[in-house]
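Only a single protein chain was left out; the remaining protein chains are all shown in position.
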Amino acid sequence: MTKSYSGLRILREGLRNHKGWGAAWRSPNPGPEYDVIIIGGGGHGLATAYYLARTHGVSRVAVLEKGWLGGGNTGRNTTAIRSNYYYPESAALYDLSLKLYEGLSRELNYNVMLSQRGMLVLSHSEPEMELAARVVNAMQINGIDAELLDAKEVKRRAPLLNARADARFPIHGAIWQGRAGTARHDAVAWGYARGADALGVDIIQNCEVTGFLMEAGVCKGVETSRGRIRAGRVGAAVAGHSSVLADMAGYRLPIQSYALQAFVSEPIKPVIDTIAFSPSYGAYFSQSDKGGLVIGGGLDRVPSYGQRGNQPMQEAVLSGLVELAPALAKVKLLRHWAGIVDVTPDSSPIIGPSGVEGIYLNCGWGTGGFKAIPAGGYLFAHLLATGQHHQIGRPFDLGRFQTGRLIDEGAASGIEH
Amino acid sequence: MTGFRAPARGLIDRNRILSFRFDGRAYYGCAGDTVVSALLANGVRVMGRSFKYHRPRGAWSSWFDDPNAVFAIRLNGHELPNCPGATTELQDGMEVRSVNAFPSARFDLKSALDLGHRFLPAGFYYKTFMWPDWHLFEPTIRRMAGLGKLEMSEIDGYVSDQTHDACDLLVVGGGPSGIAAARAAAERGMSVVLVEDHDALGGSGLQVARIEDRDMAVWMREQIAAFQAAGGQILSRTTAFGVYDHQLVALIQQRGFGRGPRLIRMRAQRCVLAAGALDRPVTFGNNDRPGVMSLAGACDLLARYGVLAGQRIAVMAPHSQAAAQIEMLRDAGATMTEVAPDGPARALGGKRLRGLRVGDQTYGCDTILTSAGMMPVLHLWRHAGGKLSWDSTASAFVPASGPDWMTAVGGANGTFDLADALIEARAVAVGDDRPKRLCAYQAHPPEVVLTDKSRQWVDFQNDVTVKDIEIAARENYVSVEHLKRYTTLGMATDQGKTSNIPGLSTMASLRGKSIPETGTTTFRPPFVPVPLELYRGAHRGQQFHPLKRLCLEHRHRAAGAALGEYGGWLRPGWYGGDTPQDAIQREIAMVRHSAGVMDASPLGKIEVMGPDAEQFVNFIYYNTIATLKPGFIRYGFMLTEGGIVYDDGVIARIDQNRFVISCSSSHVEGVSAMLEAWRQDGNDPDRIFVHDTTLNWPTITVTGPKARDILRRLDLGVDLSPDAFGHMQMREGRFQAAPARIARVSFTGEVSYEISVPVAQAQALWDAALEVGAEHGAGPLGLEAVSVMRAEKGYVIIGKDTDGETMPHDLGFSIPRLKKKAAFVGDRALHTENATRPDRRRFVGLKVPDGDPMLPVSAHIVTRGQGGPSSCGYVSSSYLSPTLGHPIALAHLDQTQATEGTEVELLHLGQTRRAIVTAPCFFDPKGERLHA
Amino acid sequence: MRDDSARWDPAAGLDREAFQTPAVTLKILRPNRQTLISGPYPAALQCANVETATGWPEAALGDHYAVRLRRDRILVINGDALSDGWHAAKGVAVSDMTGGYAMLALGGPKAFDLLRRGTEITPDAASKSVLRGFHGYPVMLYSHGAGQFRLHIPSAMVDGFWSLLADLARQLE
Partner (left out) sequence: MQKFPCPFCGLRDEREFRFAAEAGKRRPDTTRDISARDWSDHLHVVRNPLGATREIWVHMPCQEYFVMARDTAAMTVLDVEPLRKETV
């Protein structure tokens, strides 16, 4: 067990020139067999491993990561965390996640810098205000903190935003969730990794899965770039590349891969103290603790696995952002990049059996995977440990595409989540 | 006095003196200076403070690789934040302030932070601030962080210009190799564009006296003249900042301080990368002191701005190109001491350098110039998907395999010798093989050794030291991305241009691995920071999402219309009135008693023609259309394949082979596209044609008990008597000798006629209808009144009274679902488990107990269980009906709760209401007025 | 409920002065007729009584001509009036669109530079169709003789499109 982190320990290490810090996690070689193998060392995979060991006492667990842990969408997103959802099913899932986030730094003894600075979802017309009220009512009925703000209150909370009446999309008001916020994305992956490692989980980086070990139609393990590894159950948490694994193992998914871009500006002194999202302008942003504006928008229009930005979408998102906050015109863009996300027909995730015995799925998170990491891990661990759905996870089973019971937030609120 | 202006050197205009202020003090520079060169010429060394420890920092270099000199600059009443001083051209009257420092860069109160540095190691914040809660500490930390302060005002006229361009060959970099390559290609008849980020071409060539046996300036002039004579185009002050898919290179052209830059989306058949190379800093003790600078940077300062970086200069530059550079500086009057970095080295002194100590030797100096070797600038190469390989004699990453349309030459290719570079550039430019280099280049960067004596700096702006990297390694954050993210190495505004390689080599030597084994991080666009305005350009204001405009708008304005945005159009919501409410109530009363005249032009008029048109529309519609007779109209839905109601509207059959689809205004493009998709997929496209004629046929609707009387006076040449022209029928008539199409359909519940005429007749028809109408007490009618009246009738507005879950049977239209034989879009999805679930929502009406106010739209209808309230529906429309004199509402409600007469509970923003379920139609349920 | 009349400059439609700068000139044209004809290309040409339908970069000449919109659709400028509807004998569908499109003439030394700001276009990249996206607007764009261009834009968008062209023209140096 690595020694625990604290301010005091930093002082002590400071005096002895930081000679006492140990590895945050080991770099073990793969063992021959595990109870559970999780493919994908991103936030969801690492959180799953952590809760398997922590909550279900399953300690013979390996996380197999093709590259470096947290290197997928966990390390590429815009770090927003929220549970401002319309349907009870979504609300239960994402609020479980938010609740777990609220205790995460202390649980993991690793500061993930959860910053509950609140989130504005802006409305720019009377019909949008009606939709906003409908969402706020649904959230309150679902037991989630929500307020409907008028234009004056929005201006008070975010004076940076374009409050002019002659703006193309004048601000009429907003949905406010105070508990929403941001967290340091890398820290979430690293914290779970350190926690899982301490509980005996083998985190194996640079280990690519090249095939599945099938016996009589049942998956008994995986072939990897570092040899064959047997397992009781295999969980796939490889958002963005879920279809690639599916093709390898012989199950099929209702998932299309798209690049989702993100942008960060040069650091400036604090200009906005919340997350602001304008569906009409097609952009949202917040400001990191380092001072950079972290900016996001919609999916690229071309389905792809190419992890790079596409210019038309950059221009759409950034012009929308500057219309939303005109003072930002002078701020310089420092870096932009893209992650590959799984997009399902209803933009809701898939948690459940894959259709191939022995293989289970955690995928389809679309643009919203980061905020769901703790819940995704928690529910997936439950599924892998027991073979049964947790009740919060059940509605997200693959079966919904046959029953037609989709969970499409866009359908209800007109706002794609 | 350290740095100073050497006589008679550089490209500056010494006769044009510019005055400016830095941190409040007045200084002078010359036209052609950058802010950094001017400050150095004035002997100013301390230009900024570092991000974390607020250490004093001076310029490291003379161009985009300088991470230290970052300023807030004010000119003509406007301030730009975080201006890189090394690339900002000096202008008269500039007010320059250092960022992240108070009161000034020289004396910064926060520099006290540096004393506590040993307690702020890499990643310290991951290990603390957990109790009681991070959010307690965060505000303070956020205020400390960030560089410049953003002025909230907008700069008027700060508008970027965006354009597209294309060329056979794009040459990036206007140094000798770039110029030679560009000329060679242009003279072969290619269209060539040469981009250079400085104002003047020349690059590193400006540092030599002669090129190819000519005086340097003469050589430049000749080459440039020949290039332009061959049709070549030069873009100066222009930086290629990103390479995107399909050979698109994004260029930013500066148009002056405070003016929006130009974005050129350049589509290049081929690209020659001649971006040169940068100095790799030597990593040694206190190497962040002001006065420790890049050797090449110092030479560039001298060559361009006539600024000598110091007087007594110690140089640590263990590579084979250094000698000439040292000679150049000595020649300009500095005393140069060459020092071999063959032991632990340390800079002596504080804000003012005293010397350099290597091993047990001390060398007195006021300036230290270092270069551990030259690093080819390969960002664009990596953007384009090019690979890198490690050249161990050059100790640098050089281009390996890459895209066939891009090649690197000169310094960017590791060809540092000028003669070699020119031969290579000319050959590569015209597609010949790369010649062998004649002159060998070697660099012997000193090994980084961990020491507790002094801090050795790797990322100057973000304060990352060798010790921080050692901690990251110790804690197993060894992958390059982990190292970068854990220590913030390379995340500064220079994006690692100076720190990446030193960071990698440090990690490599700490782990006893080679640099290629340790890896390299991906370079991401933009190559240099670009203002967000660059991406906006004309995508602003009304152009951000323009509205469609009615051809009668001037008439509506004249009639006192209140215009609003409806389904992508600017349309009259109501006319006149003291308050909207008054006006709307008055218009409703007018229609119910006499008539209203409305501009319904945006209503879709999509013609479907051809021998297969009938079976085609029968497939597109939920309802059966095949049985529709010419001259008749049918109301129907279009569904998605998921069974969701996408649009409602009427379809008229003009003759056997011709239908007109009148979809809702906001769906005209969508419906046309959907029709076209099905037409080309699974149908014979030569037997079906779809014309969207909406804009050719403005539509005036006359609705109300007096509608027929009004139409009679318009001489449409159509028998209007009820038996001759019934509800849901259409006729072709004429108005003023032009064709007119009259459809008897109603959205108000009153007798209504939609008259469509060509644009040329629209105004005459509108005027005539109003003139005649006036005699009957009829007048103009806006959309708001109509949406109340249609609610009184229980008619849905798609998107308001339906959402992405609504299926036709939820709205009470079940027969086609159960009876229609032919296939239609969405049919199968109407029989999934979800489509047949017992608790599906049903479209209902709601009325409130007598005396209660109207229900709020979006209120949820709830049932109470042990787990608290749960939603079983919501209010989609709600009005105070003037016709009925009481509030009415439309809602979607779980059909198990939806029996008429049931009382339901509603929640809205914490308040509770009650209502009684009714049928959705509140007015004239038998439709007597409609069929009158 | 809001009255946004003031937020939007009154629509002038086709009644507007020509726009002139040293760089470009822009004016409204009013053809007698614009007719949409869909059907197999030869049948459409025959019905329109024209030899060919212009694409890019070749130039349309004179007053009566056709431009190619789709594989199976042309727009005829001026020419004889045809009856709307399905012409069974010819196998073509006809619709009058005279009022459906505003027609603009663009000229001046920087006319092409202006066009490049709205769409990725080069003089040599041939295209059978004159339809293209222009800064988000659906336009028809073709040459009408050296340095002269014509644009058709859905009539409901002409106000926005005109002011866009004016904004872009200001950027020309």
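When the chains are written out, they are named A, B and C in that same order, and each has its own residue count from 1.
One rule holds for everything that comes next: a contact is a pair of C-beta atoms (placed from the backbone, for glycine too) under 8 Å apart; a residue touches a chain by one contact, two chains touch by 3 or more.
Given the structure is predicted, the values throughout are model-derived calculations rather than measurements.
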>> In the whole complex, not just what's shown, which of B:Lys629, B:Lys821, B:Arg864 or B:Lys926 touches the removed chain?
In response: B:Lys821
> Considering the whole complex, which of B:Gly148, B:Gly642 or B:Gly779 touches the chain not shown?
Replying inline: B:Gly642
>> One chain isn't shown here. Among C:Leu69, C:Leu82 or C:Ile153, which residue touches it?
In response: C:Leu69
> Where the complex has a chain not shown, which of B:Gly77, B:Pro132, B:Gly682 or B:Gly885 is the residue touching it?
Replying inline: B:Gly682
> Per the definition of touch given earlier, which of C:Ala6, C:Leu61, C:Ala81 or C:Ala125 contacts the omitted chain?
Replying inline: C:Ala125
>> Tell me which stretches of chain C touch the chain missing from the display.
In response: 40-42, 69-72, 120, 125-129, 131-133, 138
> If you put the missing chain back, which residues of chain A would it touch?
Replying inline: 241, 243-244, 247, 252-257, 301-306, 310-312, 345, 401-403
> If the missing chain were put back, which residues of chain B would it touch?
Replying inline: 244-246, 248, 265, 267, 641-642, 673, 676-677, 680-682, 685-686, 821-824, 827-829, 832-833
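FYI, only the chains that are shown with their structure count from here on.
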> Between chain pairs A-C and B-C, which one is joined by a greater number of C-beta pairs in contact?
Replying inline: B-C
> Quick one: which chain's Cα centre is the longest way from chain C's?
Replying inline: A
>> Counting only Cα atoms for the centres, state how far chain A is from chain B in Å.
In response: 22
>> Could you work out how far the Cα centre of chain A sits from that of chain C, in whole Å?
In response: 47
> When the centre of a chain is set as the mean of its C-alpha atoms, what distance in Å lies between chain B and chain C?
Replying inline: 29
> Hey, what residues on chain B touch two or more of the other chains?
Replying inline: 162, 265, 539, 542, 565
> Taking each residue of chain C in turn, which ones touch at least two of the other chains?
Replying inline: 1-2
>> List the residues on chain A that touch chain B in their complex, please.
In response: 5-7, 9-11, 13-15, 17-18, 21-27, 67-68, 70-71, 75, 88, 105-106, 109-111, 113-117, 125, 127, 130-131, 133-134, 136-138, 140-141, 143, 148, 159-160, 168-169, 184, 186-187, 190-191, 205, 265-271, 280-281, 287, 289-291, 306, 308-311, 314-316, 318-323, 326-337, 402-406, 408, 410-412, 414
>> Considering only the defined contacts, which chain A positions touch chain C in the complex?
In response: 126, 165-166
>> List the residues on chain C that touch chain B in their complex, please.
In response: 1-5, 8-11, 13, 36, 38-40, 72, 84-86, 88, 91, 93, 95-101, 113, 116-117, 119-122, 135-137, 154-161, 163-164, 167-168, 171
